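The complex appears here minus one protein chain, its other protein chains still in place.
Chain IDs A, B, C, D and E follow the sequence of writing; residue 1 opens each chain.
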Amino acid sequence: MAGSGDMAVEHGGEDRRDFLKILFGATAAVGGAAIVWSFGSALEPGESAKDGAVFDVDLSPIEANSGISLRWRGKPVFIRHLTAGQVSAVEATPMKDLIDPVAVKDRLKPGHSQYAVVVGVCPHRGCVPVGNKPTDPRGPYDGWLCPCHGAAFDAVGRVRRGPAQQNLDIPPYRFISDTLIRLG
Amino acid sequence: MAGSGDMAVEHGGEDRRDFLKILFGATAAVGGAAIVWSFGSALEPGESAKDGAVFDVDLSPIEANSGISLRWRGKPVFIRHLTAGQVSAVEATPMKDLIDPVAVKDRLKPGHSQYAVVVGVCPHRGCVPVGNKPTDPRGPYDGWLCPCHGAAFDAVGRVRRGPAQQNLDIPPYRFISDTLIRLG
Amino acid sequence: MRRLIFAAVAALALSGLARSASAQTRLPQEFSFQSPLGTYDKTDLQVGFAVYQANCASCHGLGLVHYRDLRHLGLAPQDIAAVLAKLNAEKSADPPGKAPLMARDTFRAPFPDDAAAAAKFHGAIPPDLSLIERGHKNGADYIYSLLMGYRAAPPDVTMLPGHYYNVAFPGLQTAMPPALKPGSVTLADGKKPSVQQMAHDVAAFLAWTANPTLDERKAVGLRIILFLIVLGIFGGLALRSGRRV
Amino acid sequence: MRRLIFAAVAALALSGLARSASAQTRLPQEFSFQSPLGTYDKTDLQVGFAVYQANCASCHGLGLVHYRDLRHLGLAPQDIAAVLAKLNAEKSADPPGKAPLMARDTFRAPFPDDAAAAAKFHGAIPPDLSLIERGHKNGADYIYSLLMGYRAAPPDVTMLPGHYYNVAFPGLQTAMPPALKPGSVTLADGKKPSVQQMAHDVAAFLAWTANPTLDERKAVGLRIILFLIVLGIFGGLALRSGRRV
Amino acid sequence: MDNSRSDTTPGWFEARLPLCAAWHRHWSEHPVPANLTFVWSFGVLVAVALGVLAVSGIWLGFAYVPTTHGAAASIEQYTREVNFGWLIHDLHLDGTTMLFGVVYIELFRGLYYGSYRNGRDLVWIIEVFRFFVFLAVGFCGFAMTGGALAQASLTVMAAHIAAIPIFGDGLSQWFLAGFVVGPATAPRIAMLHEAIGVLVILIALLGYAASRAAKPANPDGIAVTDAGDMVPQSAYAGKVFSAFIIFAFIFALIITFAPDLGQPAGMSLTDPLSIPVRPAPPWYLLGFHGLARAGMSVGGGTLLTVAALILLGALPWLDQGKVASGRYRPVYAGFVILLAIDWIVLSVAAAEPAVGAWPVVIDITTIWLFVHFIIITPLVTMLAPEHAVPARIARRIA
Partner (left out) sequence: MDNSRSDTTPGWFEARLPLCAAWHRHWSEHPVPANLTFVWSFGVLVAVALGVLAVSGIWLGFAYVPTTHGAAASIEQYTREVNFGWLIHDLHLDGTTMLFGVVYIELFRGLYYGSYRNGRDLVWIIEVFRFFVFLAVGFCGFAMTGGALAQASLTVMAAHIAAIPIFGDGLSQWFLAGFVVGPATAPRIAMLHEAIGVLVILIALLGYAASRAAKPANPDGIAVTDAGDMVPQSAYAGKVFSAFIIFAFIFALIITFAPDLGQPAGMSLTDPLSIPVRPAPPWYLLGFHGLARAGMSVGGGTLLTVAALILLGALPWLDQGKVASGRYRPVYAGFVILLAIDWIVLSVAAAEPAVGAWPVVIDITTIWLFVHFIIITPLVTMLAPEHAVPARIARRIA
């Protein structure tokens, strides 16, 4: 490290060298970042995974006190248009009567309490409950009834009678307009 | 390692120790061998791989100058019962006329030259040649004809006319009796 | 440190109690393979298989079992051939163009697809039974209890259409009808096993389908244990003697 | 050592010659993407797709291409929707109960199974075309040549039933009939492309189906190369200056 | 063991690549404190367990097919149809149990003897990190068995990852290679499991290096200075061997009589119609599963789980005591044991359905865990009486 030439030059050399070192280091860093970034984004879901991951459902055709069922990611999803009466009925149920206690508000979207959206898979053994078609029996709690072993759910999908021990799942969704929801 | 006690004992100790060391080492070695062996045999084909890997075909029902085709491991296999005339005919063909020169004896089993066994997949593009059914055309060389692009094969499956450039494959098989072969 | 280990043991014991709390209405049975060193009783398994064929096969598949595997129950090749011949004779369920069953095939699925099954049983689908025994704690007991668990429904429960009251079944109502038909099986000696025995043996059979390697595992495992004991002794001696000098 | 490298280069050159020896009867074409920096010509691809739909789709599938991928050719969502609507309208081939095609589906296979195809074409099966361009050296040229390669069979060759003489096809007889129907496609400007252009554009289209990422690859690759040059210079300077003192 | 070897003239190979010499210098003759007890042999056992897992894992990989249906099917077939397939599978499954058994004890050994003291803070942090990675690998392994239960656990885990602020969603999508468990998930999880399963060996080696660079830990928790208190590692050959034999023995017992020990019932069921009523993770994840459930919400769960691990890693700073080893601070030692019991009870409770007293048990044990680290540890180590620490190691063992 024995420097030649007078201080100034030596010093200039120092500076220049440091500058170049930094420049080089910075460039290399940029390259490294680019690599990391590209490998990172390669971990994101591919297009096929995105297919049908998200789609919109128009609720306007559903009349009050009736429901529809559609398939989303291979699972059946139920959407029920509740009457004011039905809503107040479920709200009236005391928590202690519930097998898997959850407040009604946590199962409906604020401001859209007339629509209940649930996954139509019975938590007991995975059968598909009935209650959407007008002809279907809805069970003792005016919600859904599981044909397999008789689990009964209320109008917002909370289990009221065994063997199932958990409420019907709620798929991820949000309201885009008053009559349009985006699933996923 | 400073030994205590007189030579004899010390020596005895030595021996005993060595003996025990060897005994121990030997036992450990046995264990190691057992492990290696079990992991080795775990690499062998599983039962499903063995299924139908090997099976026997009775040739007696095949009359002379006719053939059968059967599936073996998903591939079609042709077995043709040759007449003496056909054998001598193919043997007469000079090597230089062949696209993929192979001697007849290398394509038949010694002592069983009346049976030709080949894989029925055309080397050109993988179509299945015709020529087994009595009604089939056998092509200009009294063997098989590929319907796709007209490759022609002789009675022992050697390609005589393009586009194919290689002879029909021969599956692994051997004769168990004069009229029974084991494929695989 | 010693204390620490002791404490751990204590807590584990506690946990044992905890678990035993969560039990169902079971009719515990004696199974030859349940004891530490016990192995399968081949005659049980053979009867169990007969029972399965006669009473269960019409609704439940055994997707992980091949017909050839039956030789492990002591069936001779010709016995297996016979089984297959019988099945191929009555090929009702499956479409015409289908190849005949071979020893290499897995047990035939009774329904073309789940939908067909669900339609038949008010939504319920008869599960594949290959692994069902492992699906429940003390699975063999559970299967026995299920098969013997049918009762007249008490007045207070409202039954679902096409369902049967069963004390062993979680939910007490099952879409599966009582399956064991008395006299549906005949033993080699011409006797007809009791329903209890049928339930017991089919449970054993399904335990085998779920753990076909149990016998081999115990045999090999014991050898390993013995070997380790020997190795431990020799090793101990070698090292001690090594230290001695 | 220098000599060694030189020798290697020489030998490689030699090998180049060797390769060029093994060529087939081809009609080499101009393709925008063939030059080092060239990219796909989207209008070519769109015409090519139209040609494929009108002339090839009835026999060849594109198993690796989704309808949604057409947006990379510059088709707008509604264009794609239109394509799908058209296809769903004429759902001749497939069984009734089948769900309508969606943008997420891959191109529909024209035949239920190989057997059906083979039956139709005297044993030959129209291969899936997704990767066919990569299956041949200079694949795009090959496809063009194949489509333009139909001739009257010279008297000396005996044609197989239902086969067509084609100078580009290895074997000269192909089960594929001349596919390009003049006027089968109409361009945006109402013109009908010549058969040459149709062959050229469908070849380009199939090149795209085989290498859809070609454009991105070249774009990204060039950035990488530029970056390395810069890095090399800076690095060189930094190190030299480091050494200088 | 037999160090006369290094005296004799080296053979052809040794002369060119002195592996034996290296072995002696870095291992058998490496000086270690003379007071190490039985539990100090566990480091070797971790290595053994990792070796078993790597080999059996590769063998399983020879047959494993990472698809939604193939995962469970391929391994079921492997265990049924391939020679010793069942053994290799059990070696892997129960090998995991052995690994975690050893690791959990090692961790509590550290807590008890204050092995994170005397400048061993980095060593400790690496050890805790290693533990975390083991948990991740174990989870991925469980999740890749493809059973209905594994699918459920993937969904749960993804939900927890998604609860991480900012990056959460992205991470959980990376984890699932999608938005829900789908066809792309299986190969992703399988390769995560296999790759990290191999890489974790490097982490373990790093920890070993760090531990070698620091002053050796020992039951007296003192910095052993006097060379007279050190012995060559080979002096413990006997201890290590007996530890190994016992390890192997227990391993063999589990494989022979209870191959599914600690696994949730029905984990191998592929048919979602026969999901056991109440899914649960394997035993070594139960504690964290419980912590997470105590978190009420998924987000809370994640928070508590992570917090617990961070607190564990922060011990070198939480511990305010002058002495390190539980031998010389009985009060704190008592609390460490209490913590061990607390964790076991928490694990037990976490395996039970959320009915009756169980949720309460979960909450209490969870709260205690945090009380222990945040309040008990600093206070007790600061205030509780400590015995005088001997300058040199108390009693030689080797």
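We adopt the following convention: contacts are C-beta pairs under 8 Å (C-beta built on N, C-alpha and C of every residue); 3 or more make two chains touch, one makes a residue touch a chain.
Since the structure is predicted, the reported quantities are computational estimates derived from the model, not experimental observations.
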- Note on the structure: Among displayed chains, the one left out touches A, B, D, E
- From the listed residues E:37, E:74 or E:155, report the one that touches the chain absent from this view. E:74
- Touch with the missing chain holds, among B:73, B:105 or B:174, for B:73
- Note on the structure: Touch rule applied to chain B and the missing chain gives residues 40, 43-46, 48-50, 53-54, 73, 124-126, 165, 184
- Item | Residues of chain A in contact with the chain not shown | 1, 38-39, 41-44, 46-48
- Message: Tell me which stretches of chain D touch the chain missing from the display.
- Response: 1, 3-4, 7-8, 10-12, 14-15, 18-19, 22, 36, 64, 69, 125, 127-128, 131-132, 134-137, 170, 212-213, 216-218, 220-222, 224-225, 228-229, 231-232, 235-236, 239-240, 242-243
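Quick note on the criterion: only the chains that are shown with their structure count from here on.
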- Message: Counting one step per pair of touching chains, how far is chain E from chain C at the shortest?
- Response: 1
- Per the centroid of Cα atoms for each chain, what is the distance between chain B and chain E, given in Å? 49
- Task: Go ahead and note the Å separation of the Cα centroids belonging to chain B and chain C.
- Result: 40
- Message: Using the touch definition from the top, which residues of chain B touch two or more other chains?
- Response: 1, 47-48
- Touching two or more other chains in chain D are residues none
- Return all touching chain pairs. A-C, A-D, A-E, B-C, B-D, B-E, C-E
